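Shown here: the complex without one of its protein chains, the others still in place.
Labels A and B are assigned to the chains in the order they are written; within every chain, residues are numbered from 1.
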Amino acid sequence: MSYLELLKLASTEAVVVVTALVVLAIGLTTRREATGVTVATAQGDQNVGGSSSARTNAICSFIAALGLAIAIGTALMLPRKATLFSGMLVITPLTSLFKIICMALAFFAVLLTKSEKSLRHPGEYLAILLLATVGLMLLVSSEELLMIFIGLELLGLSLYVMVAFDKTDVRSAEAGLKYFLFGSTSSAFTLFGISLIYGMSGITSLAAISEKLATVSVQPLLAVGIVMTLIGFAFKIAAAPFHLWAPDAYQGAPIPSAAFIASGSKVASFVVLGKIVLVGFAPLHGDAAWHAMVAGWSPVLAALAALSILVGNFVALAQSNLRRLLAYSAVAHAGYTLIGLVAGDREGFSAALFYTTTYAITLVGAFGVVALVRRETAGDDFSNFSGLISRSPMLAGCMSIFMLSLAGIPPLAGFFGKFYLFSVALRADAGHGLLWLVAVALFGSLISLYYYLIVLKVIFVDEPSLAIASSPDHLSPDLLQRIAVAVLAAVVLFLGLMPDALAAGLLAAMP
Amino acid sequence: MPVWNIKMGRPPSVSLRGHRARYCDIVQRIEQQARWGAHAHRVLAMATSPSQTFARQSTFSVGNKFHQLLFGEAPKRTRGARVLPRMIAWTIYLTFAGAVLLILLPRPFARWIALFTTIAGLALGLIAFVHTSIADLAHFTTIVRVPWVPALGMNYHLAIDGVSLTMVLVTGISAVSTVLFSWDVEHRQNEFFFWLLLVVGGCYGVFLSADLFLLFGFYELVIVPKYFLIAIFGSTNKEYGAMKLTLYSFFGGMFVFAGILTAYATAGSLDLNELSRFQFPGQLQSWAFPVLFLGFAVLAGIWPLHTWAPTGHVAAPTAGSMLLAGIVMKLGSYAGLRVAMNLFPQGFQAWSKWIALFAVIGIVYAAAVALRQRDLKFVIGYSSVSHMGFVLLGLATANALGVSGAVLQMFSHGVIAALLFAVAGRMIYRRTHTRELDALAGMNLSGALPFAAFTFVIASAASMGIPGFSGFAAEITILIGTWKTYPLAVWITGAGIVLVAAFTLRALKQSFFGEARPSVLMQEGRVALDLDWNEQQSITPAEKCGACLLMSATLAVGVYPKLLLDRIMPAVDAMRFLK
Partner (left out) sequence: MITLGDYLIVSGILFAIGFAGVMLRRNLIIILMSLELMLNAANLSLVAFSRFRVSPAGLPNYNAQVFVFFIITVAAAEVAVGLAILVALFRARQTTDVKDISELKF
């Protein structure tokens, strides 16, 4: 295989990497001037450094967004099917679709970055964000354990930095540290698990592992390997009990980072988790049915799902900070999505992917609203949202769409997503064996409705608190960001009304 | 005991015989049509039979998909008279379009948009009522069927039969009168009518859906706007009442979801017509039916789970109470009939006596509680629960008469409850700022508000089941149906009817015809009624129009119930659980 051909097939990743480097270079060169000014005035005049940094921010954001747009264009031109280096990188309709989805999510995260005032090094931040996007794409498009591990680490290391990026806020560094500690511990688990799986099968390609596992009997070492591998992914998707980092990271991180962790990272993790369990560990599926539990990975995932749904929803009830609430609800949603993987099969996988994609879009939008409200009111507790309807009906409307979609109210995407997931789970075997899991999920979504409604009550019913009403920063229209939020809300509504647009694409793309 | 005597005094067999004769005629015509095949409609001057409509569904093309969505099946072939009934699908589109317009257009248009969309909905319902042949209404006849998510077998599928047409009519009537009674809402007007139209549109959707997913979507769609309607615009304890109502609704929704998923996973289809032909395993029916029916019955206010209804009604603004009692509670009973009973007939047979038991307890219990209430809205709220008990009892009889009576009662109660809430919430409360019966008793309201008094008398009479009003026609049909299945229940229900009469008369007397007791007012420090009774406080024309619309509806159906029963009975008789 010639390098030219390689470049053609990996052009999407290459474009994003080049964009990252360009953004980094621009950030570094313009940053020097800004630093000079700031040093000269001895940090006295914040305005000078601030406006210069805002300009840098705008240029870098524009280039990053442009790069992502071009990369999406190249992804559209990829061949339907190709394999590089025996499965190190594969191109299938599924991987192309999710590359595009991941880049679109990154695109919106970049738009969120544009208005983030607290980032003093926007060039570096955006470069890291783009590198994390490359990590997502590697994860999505690999069917080989080594490559998956590298993708995971590239993503993880970028995200640790992104979470801790805001040096003005001590909570950011603390969130970064917690994320880093949990993340690297769990990736060590995954790595050890991979090493055991490699030891048992002698190979690192998923399809080959599946063939090997079908012939050998299950040994304890292999079981340990599989469970340890799953732990790493349970951490990435924030499934209970490996979710402890999530509330801190969601609350402490700069908003674009939180949005990116909640969306892109989660989507890619589900794609690769689905590939690993459904392709790699296919012979060890087991059975999570109530009456006939058979050991395998699916009972493990089923237990994780049930625990996540219960823990996430119940703890979310007690939250008074919107970002923390979103974090706990993310735990619950990870649980719902896992149901699709437990059900297994093409249908289950596509249901899980539909759900996680719409969830990611919703969360990016919700974080967009949080970012705008935070700019105006300097906080993201419930009290900052009170009476949002009178301050900005558009934002309130968009937020209600996002919250109601998360709660699974028609005609929004979350409703169809839940119906799809649960119906697939029930159809998975003739005896409705997964009914227990669906019942837990339905119960969980009933609970979740309460706290989503509380958020909406704060926005629609409560009177705006006086401190906010008199805030001088009230009139700072950030048109681009508002448009982005509105677009995301429209997408959520559209996917609810016409779910076929995504669902049919997913089903067709399934191997 | 006058009411009791009146009710039992009239020989029930007359109306029964009338129904039977009419119904036999219809059945004969349908059978004849079936014998003669596809040409029957020309011979009988009837239009396409339902079976033909189904046959055409497979031949749709993407090109006319949109046309089909808007104008229904087979656009080219149908003549004007056929298109008109199909236009009933537009009730949904118009209502939602009105809701969208309300967000976009400025405030001065708000109430007019709401009025026009609701009137258009009612008009479409009436056109369909006039132009659709009774034979078409005997089956769940497809109006629109467009593939939606083919991979999961979901269709955008609307259909109509006599039952759903009745429900569409009551929705239209309640919606128009609700808008008229909300004419002077000033606070966040656009938003108010937006939520209101969402509720109305969702109700139209539920009544016309022939696809389980679609039906459930509309069903859940109704709940959230209700929350906002109550929590933003409500009065007493509004946030608690709204949240309680919403959580109860979704608690029921959870069971409905489980039941629907089970049906879907077992039969592999979401089409209600297909599902109602599918033979579900008996063991599955025995547990899936109660799950599904219980879920729906929560919204219908079944006895142990009814407590959301009074608190919700009291907390809601007048429009909210009217919609809630008028149509939203009907969603539960309608869906219970359309989905739960039709899909799982064996499960229904096994559980029907329990439904009857709960229904009878609900009738008596709610009436007894209403007798003790001091807040006028609580009285009406509990009376709603009691009346919905009749609906559930009618459904539980599992015979054509009882179930048809239940559908008629849904219509009747929708109109009457809206009227009662309109008087209590709008005509009285807005002017006196109290709903306490003791306080109202001292105000001599019948003198101050003669029109309101007149309306309330009519509404009370209808609610008590005086002959000549729709309540009588419905309840007597239900009781005759019940007599065949559960004779004992009729006797207990009789006691319930006495209680209903008692609390209605008590409320009527205390609110409008009380003796002036100034001491009460002084003690509680309420100076509610201004001494200078000015023009603004008299009944407005909008209120008069709304009240007249509702009163004429209850009278029309009361005097000539065959108007609806002719359409309801064949449709009910075609349902599977009767066979």
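Criterion: a residue touches a chain if its C-beta (ideal position, glycine included) is under 8 Å from a C-beta of that chain, and two chains touch if they have at least 3 such contacts.
Given the structure is predicted, the values throughout are model-derived calculations rather than measurements.
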Requested in this report: Going by the touch rule at the top, give the shown chains the omitted chain contacts.
Outcome: A
Requested in this report: Sort through A:Leu7, A:Leu28 or A:Leu181 and give me the one touching the missing partner chain.
Outcome: A:Leu181
Report summary line: Among A:Ala173, A:Ala223, A:Ala303 or A:Ala504, contact with the omitted chain is made only by A:Ala173
Requested in this report: Quick one: say which of A:Pro247, A:Gly335, A:Gly408 or A:Pro464 touches the chain that got left out.
Outcome: A:Pro247
Query raised in the report: In the whole complex, what residues of chain A lie against the chain that is missing from view?
Result: 146, 149-150, 153, 157, 160-161, 164, 167, 170-171, 173-178, 180-181, 184-185, 188-189, 191-192, 194-196, 198-199, 202-204, 221, 247-248, 251-252, 315, 318
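Rule of thumb we're sticking to: only the chains that are shown with their structure count from here on.
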Requested in this report: Determine the centre-to-centre distance between chain A and chain B, using the mean Cα coordinates as centres, and give it in whole Å.
Outcome: 44
Query raised in the report: What does chain B use to touch chain A in their complex?
Result: 103, 148-152, 191, 213, 216-218, 220-221, 223-224, 227-228, 231-232, 239, 243, 246-247, 250-251, 253-254, 257-258, 261-262, 264-266, 268
Query raised in the report: Hey, which residues of chain A end up touching chain B in the complex?
Result: 389, 397, 404, 409-411, 415-416, 419-420, 422-423, 426-427, 432, 435, 438-439, 442-443, 445-446, 449-450, 453, 456-457, 460-461, 499-500, 503-504, 507
